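Missing here: one protein chain of the complex. Every other protein chain is in place.
Moving on to chain A:
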């Protein structure tokens, strides 16, 4: 019968040696720096400033987590806004996704070298992008609108899912007041990670599809590296809570907040600017497997993404 004939057919080899046919294709390009003088220095300065300001507040944070976290939040809003304006291209001013998936292979490595011409071109192509008015002029006014919108989005949209996620991953429900702390924690995380992403990627569907798949390429300004670092750091930051040392700083969510900031600073400095520039976190088997084998950082990163 048909079975005997079919069983003689050898199992067909995987469709492509280089790509797992079951996987989608990531289309997002790496965020470039805006072409302004000394932008790299400012980016580093920003990382250091956030980390130092956080460390300076640490003692007060242990004493009164909730109040200091709110206070830190205000500082963070200012710093992150300044950083976005100064270093990152606003959404709509650059080609953030590759429209043809066939061009994807080149995208990973080539995105860092985008020139000004392509931004303008992409702006024309994407009239629906956020903050397009005045973006072409490149003035402060043209940057203020996307910053405010990115800020509003980052404060409104991700915190609720992030709070739920924090509870799923073990944030305490009792005493009930701690839920507020968790909410503020997710505001911090959202500002650190999502705000630059909103600023540069807007609400583009393909980009956010890649973001929730942790599939963005590591970019030079360290936006994606900082985000990955922030989540990994927060996840690792939960470790000391269970120890019976009875220290004040073991209280929720201090260690996690420290982990988030530490991971963010480390990721922003290392992942992208120094290592893995233009690469994506790979979780598949097959051809791309060799690529991650040479990059253990990417591995630990994706495994531990919180």
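Methods note: contacts are C-beta pairs under 8 Å (C-beta built on N, C-alpha and C of every residue); 3 or more make two chains touch, one makes a residue touch a chain; residues count from 1.
Keep in mind that, in the parts below, contacts and distances are computed from a predicted model.
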| item | value |
| --- | --- |
| The complex's invisible chain, by UniProt name, from "GPI ethanolamine phosphate transferase 2", "Coatomer subunit gamma", "Radial spoke head protein 3 homolog" or "RAB, member of RAS oncogene family-like 2" | "GPI ethanolamine phosphate transferase 2" |
| Of A:214, A:251 or A:270, the one touching the omitted chain in the full complex | A:214 |
| Where the missing chain touches chain A, by residue | 1-3, 6-7, 9, 11-12, 21-24, 26, 164-165, 167-170, 172-174, 209, 212-215, 235, 238-239, 241-244, 281, 283-285, 289, 292-293, 296, 299-300, 302-306 |
